[in-house]
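A single protein chain has been omitted from the complex, and every remaining protein chain is retained in its original position.
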Amino acid sequence: MSVVLSLAFSGVALGAIYFLAASGLSLIYGLMDVLNFAHGMFMTLGAYAGWDVATHLPISWGGAWLLVIEIGAAVVGGALAAAITELVLIRPLYGRPLAQVLVTIGLDLAAVALLLGGFGSNSLTLPVPLWSIEASRIGNVILPHSDFIAIAAGIVVVVALEWFLRRTRYGITIRAGVENREMVRALGIDVGRAFTLVFVIGGAMAGLAGLLYSVVFSGDLVSPLQGDSLLIFAFIVVVIGGLGSIRGSAVAGLIVGLVQDFANYYLGAHAGLAQFGNLSVVLLLAVVLEWRPRGLFGRAL
Amino acid sequence: MTNALEIRDLHVSIAGSHILKGITFEVPEGGVTALLGRNGVGKTTTLRAVLGLVNHTGDVHVLGTDTRTMVTHRIVRLGIGYVPEDRDVFAGLSVAENLRLAERSSEPDYDAVYALFPELRTRARQRAGSLSGGQQQMLSIARVLLNGWPLLLVDEPSKGLAPKLVTELAETLERIANIATILLVEQNLAVVARLAQRIVVLDHGEVVHQGAASDLGDAELTQQLLGVAGAS
Partner (left out) sequence: MKTPRIGLIVGACATLLALVLPFIGLHVPWILPGVVDVVNSTGTLDVLALCFVFAGVALGYDVMFGYTGLLSLGVVLHFAAGVYIFDIALTLWHWPLFLALSWTAAVALALGLVVGAVSLRVSGIAFTMVTLAFAQAFYYLIEDNPHGLTGGDDGLSLFSNRLPSFLSGAVSNTRSLYWVALGFLVVTGVVVWVVTESSTGHVFVAIRDNERRVEVLGLRPFGFKLAAYTVSSLIASAGGVVYVLLIGTAVPSAVAATTLTLSIVIMVVLGGAASRWGAVTGGILYIYLQQYLVKVAAEPTFASLPAFLRVPLSQPQFLLGAIFVIFVLFVPGGLAGALLRLRMARARRKMAAAK
């Protein structure tokens, strides 16, 4: 029982990170029809921004503030990268969704290569407070503190995003644009601004996801390729949840995180099945598509 | 007399087919001008071109301003309200959110809207997607009334509504016509006859007739429209 609870806990933490990565992708696609490959780059840059800022701080900064500053840097870094991407590369290609997808593909490849050239293929170590690599125990259930961070971040973002989308004028504009972009324009609204805004929001969440992925799942390591591997799972979460649906991303993120975690533990131990956690997620995707091609919460494609 | 809308030599091609082949007409300020024609002659495309939603060539002057270099939201802000075919209310948004989204002036005129459609006040929190067709049409019209805009483009408002609702709708539009200029696309000739002072008839992407609404009495002309409209 304690194993199941521990697994559930880390599965939820993984799901929270998937949600952070996927919800931005889903919003961007829902509003703009752009499948954003550069999202992988945003995640990687977020993690590197956190690393860069942390290494410039005095060693004495070892407390919880260190993590807060890293998170802040990751969020700002991701948002900044996203804003520049939207304004410089996506904006000139409005009305050509395929070209927009292609441009993000080229950007992602180039960015990964540049990071590999600059930092080498070896991972860098992110300085973190000691507290975050410790774990608490309740009975026999082990609860790593880093998982708490991921779950807390996930909850904060879900609540903030829901509030933003329901209560603010920009939020309502984005929800309306996901439904019918043209009609939003016909009401006299500059949809372009909403486009930049979803990119910034998506980029901020991606940066956060990238940093948390390092802290929670890769032993505080930062590597140029981490964004791209996370991106593929984010894509899967988006498709399972339904394109354009935040709630879908949240639910699908949790499901995928839990399935992966449990499958890894119970099946991955067998010879030749070490990657079964990853494979099971793809199988899950195939099953969901057979049963409901538009995803759990999606509108008809 | 000034014109609320002037269209000169408007051409539109979509996916290789030439839909509007140089149409020219104007909508004088005040009252209702009806844009008529069979299905697929380009009435909706004309409205969309005015709003800059489709690529076009030719001159469009909205309330005296040349819109050639303007994007849709700028054109709309000159003072055009658009009530599209099929309503296009945002189904996932509440009635209140739909209205809030449409506010363009700092003092949206909710009094006027609720005076015409008291039901929208009581249903403010309901999802627009769960409204009936008639209620959605109200909401769609209410959106454009909020800002007190002088020119309204209304596309087939009676489509899919029960006869009783069509009568109510015609009354509502009649009242709105006192405060704004309306360019109305409508297949229901009874509604047209009741509301419109002027008519413009399109056929095969060209303007084939312009004149007073009383021309609808002309048998030959109505014949041209009969393909879909039914006798008035």
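Note that the chains take the letters A and B in the order they are written out, and that residue 1 is the start of every chain.
In this section, contacts are C-beta pairs under 8 Å (C-beta built on N, C-alpha and C of every residue); 3 or more make two chains touch, one makes a residue touch a chain.
On a predicted model such as this, the values are computed, not experimentally measured, just so you know.
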item	value
Where the missing chain makes contact, among the chains that are shown	A
Per the touch definition above, residue among A:V53, A:V76, A:A99 or A:V141 touching the missing chain	A:A99
Selected from A:L20, A:L35 or A:L80 as touching the chain missing from the view	A:L35
Of A:A16, A:V222 or A:I236, the residue in touch with the unshown chain	A:I236
Residue in contact with the excluded chain [from A:L57, A:L109 or A:I142]	A:L109
Touching residues (missing chain, whole complex) on subunit A	29, 33, 35, 37, 89, 92-93, 96, 98-99, 101-103, 105-114, 116-118, 228, 232, 235-236, 238-239, 243, 272-275, 278-279, 282-283, 285-286, 289-290, 293-295, 301
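Convention: only the chains that are shown with their structure count from here on.
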item	value
Distance between the centres, which are taken as Cα means, of subunit B and subunit A, whole angstrom	43
Residue numbers on subunit A that touch subunit B, as the complex places them	169, 172-173, 175-176, 179-180, 182-191
Residues of subunit B touching subunit A in the complex	51, 53, 72-73, 76-77, 82, 84, 88, 90-93, 97-98, 100-102, 104, 143
